[in-house]
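Reviewing the structure listed below.
Only one protein chain is missing from this complex, and each of the others stays in its spot.
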Amino acid sequence: MAHGHHIIPKKTLFSVFAALIGLTLLTVITALTIDFGVLEIPVALAIASTKALLVVIFFMALKYDNRVNALAITVGLVFVSVFIIFTMLDTVFRGDLDNVSNITISQQEREDEQLRAREPDADQLRVAPADFVGVDDDEASAAVDEAATADEAPAQ
Amino acid sequence: MSSATAAQGSPAASKAGNQGASTYLNHKKTIRSWLLTLDHKRIGVLYAVTLATVFLLAGLLALAVRAELFMPGETIMSNDAYNQTFTMHGIMMVFLFIVPSIPAILGNFVLPMQLGAKDVAFPRLNLASWYVYMIGGALVVTALLVGSVDTGWTFYTPYSSSGSVSVLYMTLAIFIAGFSSIFTGINFIVTIHKMRAPGLTWNRLPLFVWGLYATSIVMVLATPVIGITMLLLFLERILQIGIFDPALGGDPILFQHFFWFYSHPAVYIMILPAFGIISELMTAFSRQRIFGYKAIALSSVAIALLGFLVWGHHMFVSGQSAISGIVFSLITYLIGIPSGIKIFNWVATMYKGSVWLQTPMLYALSFLFLFTIGGLTGIMVGVLAVDVHLHDTYFVVGHFHYVMMGGTVIALLGGMHYWWPKITGKMYNETLGKIAAILIFIGFNTTFFPQLILGAQGMPRRYANYVEEFTFLHQVSTIGSLVLAAGLFLVLGYMVYSLFRGQKAASNPWGAATLEWTMATSPPDPHNFTRTPIVTRGPYDFHLADEVFGPQHTGDGAGDGAAPEPAVPRKTETA
Partner (left out) sequence: MATQTQETQDVQAHGDGHGHHERLQHHFISLDQQFSSAKLGMWLFLVTELLLFSGMFVAYAVYMQWYPEAFAVASEALDWKMGFANTIVLLASSLTVALSIHFIQKGNTKAMITSLSATLGLAVVFLIVKYFEYTDKFSHGIYPGEAFNPTGSYAYLDVPNAVQYFSIYYVMTGIHAVHVIVGMLVFAWLIYRALRHHFSPEWYTPVELGGLYWHFVDLVWIFLFPLLYLL
């Protein structure tokens, strides 16, 4: 079972190192001189991934190693992408049904205040069950009936 | 018992009941030899004692919660005390008990033996995992001493990023206890890959091993994320770094992503080894090859991997984007498929088998019933629209107790009864065992089924108070919890009694066909086997298991499948 002890020639190690330095220079130069716009990060990541691959294959000797080790790190990478992709599926589309607002709570309260100042009668409006708390029963059931007929759908 | 002379003849069987033989329990006796042991079996026992203590404490907290809920209004504790009680109950049960439970106790003890190995791959790492766990436990105690935690076991921000400083200790505790899981996971994967006995191919691995393998994958992939989550939360508290705290421009929903990326897969850390145990019990007590070996083995791995794609179903009403709610809901349905495959296969294993209703089998049958309810309620809350109503109600509490307690804990109990003779060399009282199993089953359902109904009617979780209408069902639930506790204490009682007065166990009292039964004494030799096992058949090939049934299937083996009686230790063998 000699595959655990493959000796990598010095020449290989030094050429890999040279390639890594070259790629580092490349990423600096592209970042400083060329404007890729939205592709900037993908380009940087592509170069970084190439470097990473070189390190893993030659320095970490995965090329000569048991394939189970390669499988382990690959599965790890897959789940890192799952983590990023599924989280961003939320954060990128946050509020896609206008179901959340991106203003702060205090801002919201200020707006409510302004609304109330503009329409003082709105306080009498009762829609949700919580609005009926503290209202005496007759008035409440009357309001419910009213709401029901208004919606043309029986309550319950 | 001495006719085991076939090709795989087992020296172990003939040694059963030998008095004075050196076993892992008695070859060294000092406390030091226990605390510094590298023997996987002793480490399993250390964990068993520790986790039983945690389970007891957390269980008492649960009884306190149920007592408070016996009547509406404030009864035995204040609202704050109530919040702290259920929080501690949750944290201890989840992080300190149920996550390590089956792997650390039974996995440690049984895994190397089922593989025909002398130990796990990294014995020192194994011992370290216990110490790391103890440090985590000590920090939890510290957190209680310096203050109180009332965030719930989920630590949602901004709750946890404001309020008492004990949260700091608690996050640190969970960060550290996580390493204990990681160590166990790494150890098990390497052991399964590298330490299998000659002839033990992947297709011949016992299904408990497959369950532990799948669990270990999840431990390795998910646990580091709870580590970084707790670390970031810690930094949020001391430096206000503004990643999770909305007051500082952070995003509390991001915290939930982090938390559930670990904690949903963590529920599979809990349940996958339980699946493994149930597979062992079903086949051993049905005297029948498992139905669909490959389907069960691979569905465990499938669940482990698929389990990483559904965490957002805990966040349907958190304000995450609608599209991700929809996607997470759809993938959640998929989890039902591999789970269903397993239930089907276990039932099919019993069909036309020779079902032997010993205590472990009673637990296996309980599991089938309870896990099915747990899984189906899981699918119900996995439906996006339905969950808007059910989220954060007692329905969810009912759901996860059906899977965690009805699934994992019941399987753990079944496994403890099954391997008890091997671990201790003693038999427990079978009659009491059956009574306790039935009490637990009844008590469990009485406690948690009403909670499903309460939840559907709108009883929210994590409140000390409730409206009058819910009183009756809450009282039923509390009474059920007392029955459940009685059953569990009964188990504790006769198990401890058996240590001192129990009958000596034969090496293979159940007539099972995996290596720990066929090749080792009860309790085993310090090195597990007296010689390296050579495996020539599958783990459930009873028809090839000459060492169990005798060479000509004359019923002369250590345990006879056709007639269960001889498998129970004979009177003559007891001292």
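Each chain carries a letter (A and B) given by its place in the written order, and its residues are counted from 1.
We adopt the following convention: a residue touches a chain if its C-beta (ideal position, glycine included) is under 8 Å from a C-beta of that chain, and two chains touch if they have at least 3 such contacts.
Please read these numbers as outputs of a predicted model, since none were measured by experiment.
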{"item": "Partners of the unshown chain among those that are drawn", "value": "A, B"}
{"item": "Of B:Gly44, B:Gly90, B:Gly211 or B:Gly227, the one touching the omitted chain in the full complex", "value": "B:Gly227"}
{"item": "Hidden partner interface residues of chain A, rising order", "value": "1, 4-5, 7-10, 13-14, 16-17, 20-21, 24, 27-28, 31-32, 40-41, 44-45, 47-48, 51-52, 55-56, 58-60, 65-69, 72-73, 75-77, 79-80, 83-84, 87-88, 91-92"}
{"item": "Sites on chain B contacted by the missing partner chain, in the whole complex", "value": "117-119, 121-123, 125, 182, 185-187, 189-190, 193-202, 220-225, 227-229, 231-232, 235, 239-243, 248-251, 254, 257-258, 532"}
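Everything that follows uses one rule, which is that only the chains that are shown with their structure count from here on.
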{"item": "Chain A and chain B, separation of their C-alpha mean positions in angstrom", "value": "32"}
{"item": "Sites on chain A touched by chain B in the complex", "value": "68, 75-76, 79, 82-83, 86-87, 89-97, 99-100, 104"}
{"item": "Of chain B, residues touching chain A in the complex", "value": "193, 217, 221, 225, 246, 251, 253-254, 257, 261, 308-309, 311-312, 315, 319-324, 327-328"}
